Each structure stands twice: as C-alpha cells, then as structure tokens.
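All protein chains of the complex are present and in place, except for one that has been dropped.
Lettered A and B in written order, each chain numbered from 1.
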Amino acid sequence: MHSTNKVLFFVLAMTTIVALVLSSLFYGLQGRVKINEEVYNKKATLSAIQTKLPKSLDEMTNEEILEIFNNQITQIVIDSKGNEMKPAEVEALGYGGDTAEKLDMSKEKKKPLENRAWPFYKYAADDGQNYYILAVRGNGLWDEIWGYLALESDLKTIAGASFDHKGETPGLGAEIKDNKQFQKNFIGTQIMDANGDYAGVLVRKGGAKNKKYEVDGITGATITADGVTDMIADGIKGYAPYLSGLTN
Amino acid sequence: MADTIVAEKKEASFSFGKKERKLLSDPLNDNNPITVQVLGICSALAVTTLFNKALVMSIAVVFVTMFASFFTSLLRNSIPKQVRMIVQLVIIAFLVTVVELTLKAFAYPMYKDLSVFIGLIITNCIVMGRLEAFAMANTPYKSLLDGIGNGIGYGVILLIVAAIREIFGKGSIGGIKLIGPSNEFLIDTTTSSIFGWYEPNNLMVLFPSAMFVIGALIWAHRAWNKKLVDIS
Partner (left out) sequence: MADLANLFIKSAFIENLALSYFLGMCSFLAVSKSVKTAFGLGLAVIFVLGITMPINWMINTYLLSETGIFGQDFTFLRLILFIAVIASMVQLVEMVVEKFSPSLYNSLGIFLPLITVNCAILGGSLFMVSKEYNFAESVSFGLGGGFGWFVAIVAIAAIREKIKYSHVPPALRGLGMAFMLTGLMGLAFMGLMGIDLGAF
C-alpha cells in the first residue's frame, strides 16, 4: 500500500510539474507562433511574385512582409461563378475571418468545383503595375500539393509560380518546391490556349514542346507533375469566370 | 582520514579529468551511437538531405540527451521501479516538446521542414539507451557529460552524412551553392571547362542513399578501427 501511494504521488507530482511548465511555455510563446504562422502563409503567397518584390523574400523581416501585405495587397474572395463574395458570406464559410488568406483551401478542395470559394490577391507593385495572385490546390503522388500563380496585368500571362507539398518524395516529387528552375519555367507561359479559352499550363514529361503553353516535367516524378497540371487546370476553371469578367 | 575521502570524492565528482574526458570522447569513436551502438538511425535518415536540417536536428538531440540524462540521474533514487520506463519517457517527451515549441516560436520554417521528425527524437534510442545504460547508475554531472558526448557523437555522423548527401545531391552545402548548372553556383558547370561533366546525383537526395552513406561510413570506420570488426 505504502509503495503504491509513493508511486501515485511521484507520478502526480511529475505530471503536474511537466504540464505546468509546458502550458506556460505554450501560452507564453503563442503570440510569436501566431505571427510566425501568419508570416509563413503570407510569404508563401508572395513567393509567386518573388521577382516583382523590392527585395528577396529570404532577406525580408517579418515586419516588412506584413507591411507589403497590408499596404500593397488587396484581398478578394470569389466564387466559382465569377462573383466577389461579401464579407458576411465569407464569414459564413466558418474559417474565422472574412479575408482571402483565411480560406482553408484544403477544405474547399473537397467541395464540388462549382461551390468552392477562391482567394484572389491583387498586388500593386512598386513598378506601377498590378499583378494578380491565384491559389490552387490538388493531389500529388502521396498527398496534397498546392501552389500560387501570379498573373500579369493582362490576366493571362504567368508572372511567377511557387509550389509546395505535404509529403512528396525528396529528390523526385519534392522538386516542385525545391527546384527553383521548375518554378521559373512557368514565367511567361499563358493560361489561355490559342483559341482564347482558359486552359492552364501543361507540365509535359520529356520536355515542353511549346514554351508558351507548356513547361518541362521532372524526371522520375511524372505523377506529381501530372498533379501540378491537373491542379492548375482545376484552379483556372474555378477562376475563369471571374478572370474573364475582369478582362472585359 | 574520513574527511579526506569525502573531500576527494567531492573533487572527483566535479573535476574534469581523464575519466570525464573519456566520457565525452568515447562516443565519438570507439562507442559511436550510430556506427557502433546502432542507435537512433531513423531520424538520421530523414533529416540528412540538407546540412542545415541535420545541424538543427543535432543541436536538438544534444540538448535532449544532455538534459534527459541529467534529470533522470537527479531523480534516479526516487523513481519508483514499477513506472521507471514511463517516467523516463515523460522526461524525454517533455524536453522534446520544449524543443518543438522553441523551434515553432523562433525558427518556424525549420519547424515546418522537420515536421514529425522532431517528435521522433523521443523514440531516438540514443536518449533512452543512455538513460538506461548510464544515467540510472551515475551522478548527474557524469550523466550530463555522457549525454553531451553521445549527442555530439550522433550529431557528427549526422552532419557528415548530410554534407555528403547535399554536396553530391544538390551541389550545395548549408544552402551555399557550390557547383551546378547555372551562374548562381560558385562553379558553373555550363561554362566551367574542368567541371563541365558534373551533374548533381539525384540518388543522394532519396532516402535509401542515407543507408548507403551510413553503411559506407561504418565500413570506413571499421577498416580504420580494427577492433570494431564484427567477427560473427
């Protein structure tokens, strides 16, 4: 009996101390973590227009990133029919906010295409031009992949792209994120085909045939690359009504 | 007489003599956690694609082994026998959570990169192995040194593997671009006449390559340190 009490006391004391220290650490650092998360997501969005930023993203401080986002970015949420959604409608989606960055693309992806909401960012660059950033999400080989496409002010030429993934194979599928050349190849391609329909960009195995509409694939990562093609095609389908509305 | 013994003991327990040095240096060679004790391989594989990742991981492991050994040794006489294992695990898990929260607050991108592998330090057998084999039977100070030694012995191998994989796989080290097919690299293989043949070897980025590199390291280590050769 005595020894059982001792064990119980020891375990209880230990659990209390550990829980207290950890929870104070957790709540003490929570503010920083929140800011980090916010900046991390904003950085991901901005990475699509890397080349149009005043300086390299890696050299920017948290404050500078927040400043660009606050002053030069306009956030709009649109639906798949081409309408801008009102703040109240966005709030009703249940993501705890009415701005485009609050959208959980992973949850939106599970809805049918015609019911999805899409984030749309307008970036007023220092060179006086407007750039538009679209967010797309799809499936790679193992898990989800996602990316951001930046469009020139003509709304059909890609000004930059960035991709990320949850669990693609390092060295193969993960190259969509790690291989900067792959992302650079998107610059200058058109999301509109020769007939003027919104089509997306094809990642072609074995090398692009027409650099205006295609980019080179990644050796050994055909499925991830096809995932990128499908993801962009799907995304463009969702954005197309709004984009064509803007162009006119 | 009795006084001198006590004094000696006291001095011995905090001095940094030959014995203590051995505690630190042994894990680097004769008793290396990875190449000799075969502990903590799992995390050695996934985080060695990039040098920086391996560096952060090594520091985290040194921190965890060091303090886990220290705390366990401090509590070694009061830990009830029946729950020994769980108590040890709670100490380790506590330290790992501290590392995780710190990374989250101060190096968020690195935290994202390492993802579940930070959590897996808990089951890094080095930590648990040292607690069982050393800290449960030695003074806190010695355990601390043993923890540091083993953490560093692990870290060194991790860094060697990561350096090999990153240089041959990506042509860079720690993000500094050394050799590759564009002018962003120190040696541009598209223009260089000497290194024009070089092409990054993608195999090095894949998981299995870590097995080959560690296997080769063990081979080299045992060829050099003959007494470790497996005669069975």
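Everything that follows uses one rule, which is that a contact is a pair of C-beta atoms (placed from the backbone, for glycine too) under 8 Å apart; a residue touches a chain by one contact, two chains touch by 3 or more.
As the structure is a computational prediction, the values presented were derived from the model and not from experiment.
Peer 1: Which of B:Ile79, B:Leu103, B:Ile122 or B:Val205 sits in contact with the chain that's absent?
Peer 2: B:Ile122
Peer 1: Which is it among A:Val18, A:Met105 or A:Ala125 that touches the chain not included here?
Peer 2: A:Val18
Peer 1: Just name the one of B:Leu28, B:Cys42 or B:Ile187 that touches the chain not displayed here.
Peer 2: Checking the options B:Leu28, B:Cys42 or B:Ile187, the one contacting the hidden chain is B:Cys42.
Peer 1: I need the residue numbers on chain A that touch the omitted chain, in ascending order.
Peer 2: 18-19, 22-23, 25-26, 141-143, 166-167, 169, 222-223
Peer 1: Could you list which residues of chain B touch the chain missing from the display?
Peer 2: Residues 35, 38-43, 45-46, 85-86, 89-90, 92-94, 96-97, 100-101, 115-116, 119-120, 122-125, 128, 206-212, 214-216, 218-220, 222-223, 229-232 of chain B touch the chain absent from view.
Basically, only the chains that are shown with their structure count from here on.
Peer 1: Spell out the residues on chain B that touch chain A in their complex, using ranges where they run on.
Peer 2: It is residues 49, 78-80, 82-83, 86-87, 90, 94, 97-98, 101-102, 104-106, 108-109, 112, 169, 182, 202-207 of chain B that touch chain A.
Peer 1: Considering the complex alone, what residue numbers of chain A touch chain B?
Peer 2: 3, 6-7, 10-11, 14-15, 18, 21-22, 25-26, 29, 32-33, 36-37, 39-40, 169-172, 181, 219-220
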